[in-house]
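Complex shown without one protein chain; remaining protein chains in place.
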Amino acid sequence: MPVDHKRINGPEETVPYSLFTKLNTKSLQQQFKEQVRDEKRSDNRLLLEHRKIFIKTGLVSQAKGSAYIEQGKTKVIVSVFDPREIPNRTDYSLKGEIYCEFKFATFSCTKRRLHQQDTEEKQYSALMKQALDSTVCRHEFPNFQVDIYAFVLHNDGSALSAAITAAGVALAHAGVPMYDLIVSATLGIQQNIKLLDPSVTEQWLCEMPVPLDGKVGNQGVIVMSMLQSHEQISQFYQVGNLSLEDITDSIKILENACKELIPLIQKHLVKHVLKTMKNKSEDK
Amino acid sequence: MMSSVRKAIVSNCEKKFLIKNLAEWTRLDGRAFDEFREIQIEFGKDWGCCYVSLGKTKVLAQVSCEIQQPKSSRPSEGILNINIELNPIAAPHFEAGRQSDLSVQLNRLLEKCLKDSKAVDLESLCIKMNEKVWALRLDINVLNHEGNILDCASIAALAALAHFRRPDVTSDGEEFIIHSYKQRDPIPLVIQHYPVCITYSIFNGGEFILADPMLLEENVADAFFIDWIECIQGTLWFTPWRVDVILNTTNKAASRAETVVQLIKEAIEQDNERRLEKVELGFHKAVEAKPVENSIGDLSICIDQWSVKHKKSKKKKNKLTEGEEKIIKEISETVQVTEIEALGVGSAALVPQDSEDGNRWQASDSENDDDDVMVVDIPKPVIETVDILDTGSEEEIVVILNADKKTKKEEKENKTMIDTILT
Amino acid sequence: MEKPQLSCKLGILSRPDGSAMFCEGETTVIAGIYGPVEVKMQKVINDKASVECSYRPKSGLPGIEDRLYESLIRNICETSLMASLYPRSAILITLQEMHDSGQLISCAINAACLACLQSGIDMKFMFGAVTCFLTKEEVISLMPPISKSDVKALFVFVFDNAAGRIIASHTEGSFSEEQYKEALNLGREESKNVFIFFKKTLVGINSC
Amino acid sequence: MKRGLFFNIDKSVRLQQINIISCVTMKELRDEPPICLPGQRLCLSDKIYTSGQGTYERRGYIYSQLAGYVDIVERDGVKVVEVHTSGEQTVVPTQGDIVTAQVYIITQQHCKCFIKCVGDAVLRRPFRAILRREDIRATEKDKADIYKSFRPGDIILARVLPITEAHTYQLSTAENELGVVIAHSEHGHPMVPISWTEMQCSKTYIKECRKVAKVVPENVDQETLKKRKKSE
């Protein structure tokens, strides 16, 4: 580990204790079979069943807008700040910029993460930006930048979609003009079994080829973000090997999943609007 | 990058005054051209802690050690790290905790002087091959910058290394026991030879050569000539000037180095004696002994010397010219220039000193800058955005780039796609 | 009660506007102050000078414990200096450890005060720091115990010379309220000696 | 419950278009404003209804940009559909806005300030702005001196000038109602205006020069100010 002068450093070399547990001799195939049995998953969900989502706004009082999402055990918090001048920019841009930062807490995953952003986090930041760029009315704040920070407290799979969904709610909460509400969902595919909203183990198993009877089937993870009322896809990200049919099917599944999420978000935002309006009239 | 904020600018007036004075064989502080400022070496209570002043330039050096695994390329050698810090106390434009060109340059020169010349016997620092060696760390803090940091720092570094003692280590076969200073007498380092840096500044393309430049002289000088004597000699930074002048100067530097090393050795001996006598040591003792310094007094001394030294230096100058010829004949035997190197961008020395850029070391700017550029790969997005301008609003519709996917999507999202096409 | 010998030398460095080498027992610190000088754009304060502090240990890599000392000393100097007289400028305080035998923080604070005094920057009051030690035998003293492991707790108090109020308190280790009170009173008494020493130093009668 | 209407009707994702025209009279609209969310279709965009603040137009419809409530303002015979957030607005100063700013640097040519409020909205993050010497007053522009008009720390009311390629906002106080509203004397006491070029310290009675804003009576708020400017 490189020495960080601005933090307290531990000993030079540390290893996670999970490396020294009783050897896990199960093959990937067995592990996967344990996860999915008789059309049921280890947490008793159906294959295409989304985990329960809780969403709350206004958690970060210091931010302009914020949202906290719990999707199963996955917990993500997103905050949005007022537009500010873009640092170190000299040219004029007609459209505002979106700055996204996606970060896992050091303790959010099984393996400890570093304080600095790693490549995965940087990629997720870029994907978030991509999803939100076309959602926000950027022409409303030319030459300014809106900062969006997503922080994962606990990663149990599908953290990126949770972050994008929460970011959409946080933006609406912050009063940043948007073309539409945005929701996102994740789908894992392994051996032609599709798992909606995979948990962290499922996601891990879907990300690598697991041979079944010596053959390697289609496998991968898809993250898709949708704008609800215009029925547009604002971001699509896929890893793994998938056939064309798989992708079309997956898009259908994900589209439905997104549509199911929308009422929840709408309900929450309407509640929020009603509440603030009530407070306002009381103040007067 | 060192910020230019708070940096003193040398005015043309000052420059001209300096050069004019030199033409009359006078230096601003009344020294002769080849006269060095007074050296003072004090040791702290800790081993390897040394406080050196060269005139008003002051430097603190401290050596520390710990046990480390050796580098795989040198499994039986200890490690010596040198780190020079331009403490913001030394000058207002120095910044804490930030590497500037000057500090990098000084660090490199000191490393050349002490490490590359193998002044310290690193092999004696090995405890167990491939596993445990002593890693020495030499921290040099510049406390007051009145010119010629390098000489001062090199003296402090050498004195600190020569003064330092490491704890004794014994082995009982398997385990190593590190004895505290109280349990067993600590062991001094093996110093193979004593290299010190001697700096001359050169004016008017070699017309005037000044030993131990002070701050203003340093800022105005055309070039520098630095020797590190004892093992290797290196020279650098010069505008085209005559070989005989180089050799002459090198020669003078050699004799100067001898005196300096002698001084260091004496200082250490004195300190050792006092330690043996169990006299209380440390900086606090030195503070008590001396009266409060008076800065006004200083100035008057300076003025006094002004008139007196004037003639002296002229005499000296004559002597030098006489001596020059002799020395040239002797050079080949006494002095060997093994390495002539222009550090940084050599050509930088040719550029006349800019008044705003009083700092000679910035010559290497252009080279270092490249390191700062980072190439970032941005993952290619799978999605392309198409602006639909018809509605007047700046709306964007997203279409999947991949043609196959697009058709699939069209089937699925028949309605929307048709919508898009219609508009 | 035995107490550490104070000694000091003002103006030991030629570049800074004020400088001092201060010794408290064997502990020695050099302080230098520049000010008011040009301030960097991002640190400009409109109605007063920005006070910056940097502390250098004599060896080893810079770490975050230095930041804690820096913020402590910076805050103390900021309250004491009349920063509002020098708006849109900077006052830089730099400290260099020379030797540490226990009272490093108080020594650094006292050195900073002397450097401020020498620099001629207006001050509201002087500040003086005292270190008290609580030994394993529950005895409070001003002298550092011979071995570091004998220290149960360490207190650093900073007082003003105007009303003897507490400007700063820094503690290490754990202790009872009574012990804290006792150390505080001891510190206040000793701080008077520190101020006398400051005054003597300034008038040049260094007879302590 | 009218409010519930447009979001319980159809569970299949899409919020139904709110037909503001037919179901709500203007009075009802004000009393019980319909709630909308970003991307919600509000009504047809035609000759009567046009898209205003907080909305956008797409393929003949007006959609909402914000989570908030709908408001319809009649302007020159056209009904402008606006959406306002229920919480704090996200405001960026635009051309013509009256802003409250604090002066922090003055030079011979210009003074630099921080915009702290835009109209009534208090900003969480101030924006930087610049006020040039020639924009201090409307008449005898060349005679204005920065140091006789503003001092660091003054609170001024100013109008935002057209936005140029430059990165900071440009302000103007070249109107009677604009200029210094709060200032402190050299000794730090509040000052009261005594003429349009002078203010007097409330403690020391020392007079200092300022470009003083004419105090607007309480009942005249920002909107009227804005309107007046437009009619001119």
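All chains are identified by letter, namely A, B, C and D, in their written order; residue positions are counted from 1 within each chain.
The criterion applied here is as follows: a residue touches a chain if its C-beta (ideal position, glycine included) is under 8 Å from a C-beta of that chain, and two chains touch if they have at least 3 such contacts.
The working rule: contacts and distances are computed from a predicted model.
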Missing subunit (named according to UniProt) among the choices "tRNA (adenine(58)-N(1))-methyltransferase catalytic subunit TRMT61A", "Ribosomal RNA-processing protein 43", "Mediator of RNA polymerase II transcription subunit 20" or "Trafficking protein particle complex subunit 2-like protein": "Ribosomal RNA-processing protein 43"
Sole contact to the chain not displayed, among A:V60, A:A162, A:M226 or A:I253: A:V60
Candidate in contact with the missing chain, chosen from C:K148, C:K181 or C:K199: C:K181
Residue, one of A:F81, A:Y124, A:Y179 or A:Y237, that touches the chain absent here: A:F81
Selected from D:A144, D:L157 or D:C201 as touching the chain missing from the view: D:L157
Touching residues on chain C - with respect to the absent chain: 64-65, 67-68, 71-79, 153, 158-160, 163, 165-177, 180-181, 184, 188
Absent chain, residues of chain A that touch it: 4, 6-11, 13-18, 20-22, 54, 56, 59-63, 68, 70, 73, 75, 77-79, 81-82, 101, 103, 105-110, 112, 115, 147, 149-151, 153-155
Interface residues of chain D (partner: the chain not displayed): 100, 102, 116-117, 120, 122-125, 155, 157, 181-182, 190, 213, 215-218, 221
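Please note the rule applied: only the chains that are shown with their structure count from here on.
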C-D or A-D - the one linked by more C-beta pairs in contact: A-D
Geometric centre distance via CA averages, chain B-chain A, whole Å: 50
Centroid distance [mean C-alpha coordinates] between chain C and chain A, Å: 50
Set of chain D residues in contact with two or more other chains: 56, 58
Overlap residues in chain A, where contacts from two or more other chains coincide: 5, 137, 179, 230
Chain A - residues contacting chain D, complex: 64, 81-85, 89-90, 92, 137, 140-144, 172-181, 227-230, 259, 262-263, 266-267, 269-270, 272-274, 276-277, 280
Touching residues (chain side chain D, partner chain A) in the complex: 3, 7, 11-15, 33, 35, 37-41, 54, 56, 58, 63, 65-69, 85-90, 92, 123-125, 127-128, 163, 165, 167
Residues of chain C defined as touching chain D within the complex: 46-47
